[in-house]
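Below is one structure, written out as structure tokens; the observations come after it.
Only one protein chain is missing; all other protein chains are in place.
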Amino acid sequence: MDKELRIVGFLCNWCSYGGADTAGVGRFVQPTDLRIIRMPCSGRIDPLFVLKTLIGGADGVLVSGCHPRDCHYAEGNYYARRRLEVLKRFLPIIGIDPGRFEYTWVSASEGQRWQHVVTSFTNQIHALGPVQRIGRQSLAKACSLGTVLEPLA
Amino acid sequence: MNVIALSHSQDRDFIAQVEKESGQNVSLCYQCGNCTAGCPYTFVYDIPVHQMMRLLQAGQKEALLSCRSVWLCATCQSCTTRCPNNIDVAHIVDVLRHMARREGYSTEYGVKSFVDSFLESVEKNGRAFEMGLLLRFIGKTGRFWTDVDLAPKILPKGKLSPLPHKVKNPEAIAKIFERFRQECQK
Amino acid sequence: MSQKLRYAYYPGCSGQGTSKEYEQSTRAVCEALGMELVDIPDWSCCGSSPAHTVDHRLSSALSGRNLALAERLEGVSAILTPCPSCLTNLKVSAHKMKDPEFAAEVNALLDFPVRNTLPVKSILQAIYEDVGPDALRPKAVRLLTGLKLAPYYGCIMNRPPHIMEFDDHENPIAMDQLMEAIGAEAVTFPLKVECCGASFGVARRDIVQKLSGKLLDTAASNGADAVVTACPLCQMNLDLRQDQINVANNTSHNMPVFYYTQLIGLALGMTPSQVGLEKLEVSPMALLESLPARAEAQAQAAKKPASKGAQS
Partner (left out) sequence: MKIGVFVCHCGSNIAGTVDVVQVAEAAKSMPEVAFAKDTMYACSEPGQQGIIDAIKEMGLDGAVVASCTPRMHGSTFMRTVARAGLNPYMFEMANIREHVSWIGKDKVANTRKAIDLVRMAVAKLAQNKPLYSQSFSINKRVMIIGGGVAGIQAALDCADGGLQVVLVEKTTTIGGKMAKLDKTFPTVDCSSCILGPRMVDVAQHPNITLHASAEVDEVFGYVGNYQVEVRKKATYVNWKTCTGCGACMEKCPSKKSKDPFNELIGTTTAINIPFPQAIPKRASIDRDSCIKFKTGKCGICAKVCPTKAIDYDQQDEMITEEVGAIIAATGFDLMDWHVYGQYGAGRYPDVITSLQYERMLSASGPTGGHIKRPSDKKEPKTIVFIQCVGSRDKSVGRPYCTGFCCMYTAKQAILTKDHIPDSESYVFYMDIRAPGKMYDEFTRRAMEEYGAKYIRGRVSMVYPQDGKMIVRGVDTLAGAQVEVEADLVVLAVGAEGAAGSAQLAEKLRISYDSYGFFMEGHPKLKPVETNTAGVYLAGCAQGPKDIPSSVAQGSAAAAKVLSLFSKDQLQSDPQVSKVDLKRCVGCMKCAITCPFGAIKETEVRGEIKAQVIETICQGCGICTSTCRQGAIQLQNFTDNQILAEVNALLSSETEEA
């Protein structure tokens, strides 16, 4: 694989973070690009986190939570699904390739599935290549776009 | 029985080649024997199919390419259909037979001759010509008595044409064979 | 059925020779059922089993030429063939050519490339799925009541399931149901998908004698009068070689081996010669002539308990 790219993962603690742990325990080899941020629940994920991460220069963002109906907090992933789906459709409007962002569901027992998710998402981002870096000032400006996402909440 | 000197005789390139050509992972086999259990041809095999898989895992190229079993498999798909590990066993045997051919083995000469006769007939006529194929086979093997008892049964029914049903353009098919041989030489 | 059934038709080499009666009855039955078969122009041999035992690229190229020719036909919904061996070759080629790398290797051997756009099916599958036993039943003018058949599908009509994608791979029932629709009875026949010895008849006759012999034994022990099959090679092994089998195994089978299309043809009102019954080695004529009497006996037997019930 070519040079490592910047991929950020937002994972819920109960399912997908556990799934990534299970993959590790099983020694399921994965590409090294991904950096995981642990969240309590996919419902904690504000679409702005994803947006700011992409605008801030990440090449890809992966969100993963519990399978629908299997949320540790009963319904957090339904909120996540609604918000993230809208976000995905919104990305092309502001000129971001929607392929740079995916959300998926992986349970704590699905180590192999996690390996597959990471591998295919990493391949997808490598196929898209690195993003054009945006300067810090425009980053701040872009963040103000956040108000556009107001209705998502 | 000979000792298989595992430290010295495992041909890893051979395993890799079979895996590449067949698209199968031979490590998936755990030797349950279901392939042999269902194989209708076990009674004529010198190596039952699960042992072929085992020898393949051990990289025993010579034993496999020289055996009769690779020629006697009819690709009936019983092994593939019932393998608990989803291994396409019939495909692996197919690949072993391709390799045996390429390396000049013809342990079941009759079977090989039949196949050769068939394909020669197709190359010449574009279609299989049953009467011609039988005569070619007899020519290759010298088995003049092959199915003579069937002649009085089948000939009066007008099923065996004395002349081939050629395609309009047999060169088109001959060209496929020609290009194939060129590819093989590359 | 509002839509006209129109297919590309691949007859297969044996249809010109040892299985002429299969070819003849297939065409007649399809016409009677409103299935239009458009011959693939200048079709050539699919390679059959010999080609794939030599090389998969060669095999796929020989089949692929026919796929590509069929794709040029207009208004056809699928490629049909009566022969399971041709079917397997055509389907395996189409399946393997989904891999672009392999497709490129095969196309390099061909004059024009395969686009892989048409599904490949057996005639049996098309009759079963596109016409169906329920539509066949009212068309039968002569029910074959009293005929006990061992339905023999052969080893590759349904296997391997992920490629053939038709019926159950251990206990297929399509032919059973079609036979029942025309009044015949499909007996229990557990070796529906066992191998008959395939093309080893010439080079290793002993194999066919053993395997086909077992099929005939099992059919007989389950009470079958005859075997019904969908495969030219199976039919030839069981029928033409039945004497060889009897001699080798010290048996005395005299069991007709029909093509299912012949029986459907008869039921649709065709004459024995229209479906090529005279081309079968073991003559079925005595058996067929005995059917009306059997049907009568069956009807009598069925009446009895009913009349009993009326009395009590």
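Order of writing sets the labels: A, B and C. Residues in every chain begin at 1.
Note that a contact is a pair of C-beta atoms (placed from the backbone, for glycine too) under 8 Å apart; a residue touches a chain by one contact, two chains touch by 3 or more.
Everything numeric in this text was worked out from a predicted model, so none of it was measured.
List the displayed chains that the omitted chain touches in the full complex.
A, B, C
With the missing chain put back, one of C:Asn66, C:Thr218, C:Gln235 or C:Thr261 would touch it. Which one?
The one listed residue touching the chain not shown is C:Thr218.
Just to verify: which one of B:Gln31, B:Ser66, B:Ser106 or B:Asn169 makes contact with the chain not shown?
Once the missing chain is taken into account, the touching residue is B:Gln31.
Of the residues in chain B, which ones touch the absent chain?
Contacting residues on chain B, toward the hidden partner: 30-34, 36-39, 42-43, 48, 50-51, 78, 82-86.
For chain C, which positions touch the chain that isn't shown here?
Interface with the chain not displayed, on the chain C side: 168-171, 188, 190-191, 218, 221.
Identify the residues of chain A touching the omitted chain, counting contacts across the whole complex.
Considering the whole complex, chain A reaches the absent chain at 4, 6, 8, 13-15, 17-18, 20-21, 23-25, 27-32, 35-41, 43-46, 49, 52-53, 56-58, 66, 69-76, 79, 83, 107-110, 115, 133, 150, 153.
Going forward, only the chains that are shown with their structure count from here on.
Calculate how many whole Å lie between the centre of chain A and the centre of chain C, each centre taken as the average of the chain's C-alpha atoms.
So the centre of chain A lies 54 Å away from the centre of chain C.
Would you mind pulling out the distance in Å between where the CA atoms of chain B average out and where those of chain C do?
The mean C-alpha positions of chain B and chain C differ by 24 Å.
Where on chain C is chain B touching in the complex?
13-14, 16-20, 42-45, 47-58, 61-62, 65, 105, 108-111, 155-156, 159-161, 169, 193-195, 197-207, 210-211, 240-241, 243-244, 278-279, 281
Which of the residues in chain B end up touching chain C in this complex?
40-41, 43-44, 72, 74-78, 80-81, 88, 90, 94, 97-98, 101, 108, 110-111, 113-115, 118-119, 122, 126-131, 134, 137, 146-147, 149-150, 153-154, 157-161, 165, 167-169, 172-173, 175-177, 179-180, 183-184
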